[in-house]
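One chain of protein is taken out of this complex; the other chains stay put.
As written, the chains take the letters A and B, and residue 1 is the first residue of each chain.
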Amino acid sequence: MNTAFWYASRATGIVALLLLTAVLVLGILVNRQGRLPGLPRFAVTDLHRNLSLLSVAFIAVHVLTAVADTYVHIPLAAAVIPFASGYERFWLGLGAVSLDIMLAMIVTSLLRGRLNRVLWRAVHLLAYASWPVAFAHSIGSSKDLQQGWMLVLALGCAMIVLAAVVWRLAHSARQVPRAGRVAEILSQRAVSR
Amino acid sequence: MAERLRVNPIQCTGHGVCAELLPELVMLDEWGYPVIDPRPVPPALDRDARRAVAACPALALKLTRSEQPARSG
Partner (left out) sequence: MTAVVNQTASGGAARQAAAGLPRLLPQAPEDLSAHLARYGPTPYRGQPNLLIADVEASGLTGRGGAAFPVHRKLAVVAAAGPRQGRKVVVANGAESEPASRKDELLLRLAPNLVLDGLQLAAEAVGATEAHLYLHYAPGPQILRALAERASRGLDWLGVTITQAPPRFLAGQEAAVVNRLGGGPALPTFQPPRVSERGLGGAPTLVQNAETLAHLALIARYGPRWFRAVGTSDEPGSMLTTIYRPDARAHVREAAIGTPLRTLLGEGADVQAWLIGGYHGTWVPMPAAAGITLDNASLRRFGAAAGAGVLAALPSGRCGLAEVARVTGYLAAESAGQCGPCLNGLPRIAAALAELAGPGHRRRTVADLQRWSGLVEGRGACNHPDGTVRFVRSALTTFEPEIRRHARGQCSATDRRPYLPLPDGLPTREEDWT
């Protein structure tokens, strides 16, 4: 039974990492008003939201199976209280940090209509911290990911996230500030007469 | 009580999700910004209207209870 739990925890962990990669990329896509080919705009927003909830479901199984596995002792609380586990204190602690951020993001997003807009945005921006921490947790606590095609997979996710973030930052850098927007459109009109 | 859809034009950045989810009441202008039917939301569309409000990435779409507010100076 223990072995089954252990395998389940590893597997759900990897799937969770893949899902979180997709969620982050989709989040950036929403912000940039990007489209997924052949799909309506609301597909991007809905996928982003639904996959984030699915990720949490996978993480829940990932955590519960790890706790249920009695080969090593991991208290359930270690899932959300960082560095509370005796086993692999540091790497599991990172997982807890990442999960804490994710839970804050999800709770604030569910209450979005009622919350201060600035607060929601500040918490949501923590995604950019949550993913690298989850990534570090994945590589650090799983021997699987440290070699072979799993490592390639993990690095592939990192590359994708990096590319998406660079794309996002490039847009920010290029974006005309509010005070210059009208002047920009006026100059376009002058040219395209 | 009559409910109407309103958009906060400062928050709106023209994502266009509202027009996809509620084409009966929202159209996009030639620049991608929503043109909203000012009449009260018919009860049959109430659920779709709430879905559109929740789906707006900028949280710019709102469902308000009051009558058409007067234009501000």
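Quick note on the criterion: a residue touches a chain if its C-beta (ideal position, glycine included) is under 8 Å from a C-beta of that chain, and two chains touch if they have at least 3 such contacts.
Every value quoted in this text rests on a predicted model; they were computed, and no experiment measured them.
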If I consider the whole complex, including the chain that's not displayed, which of A:35, A:89, A:121 or A:181 touches that chain? A:181
Mind listing the chain A residues that contact the chain we can't see here? 177-183, 185-186, 189-190, 193
Mind pulling the chain B residues that touch the left-out chain? 8-14, 29-33, 35, 66, 69, 71-73
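The rule is short, and it goes like this: only the chains that are shown with their structure count from here on.
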Measure off the straight-line distance from the CA centroid of chain A to the CA centroid of chain B, and report it in whole Å. 30
Could you pull out which chain A residues touch chain B in their complex? 30-31, 33, 40-42, 45-46, 112-113, 117
What does chain B use to touch chain A in their complex? 13-17, 20-21, 53-55, 57, 59
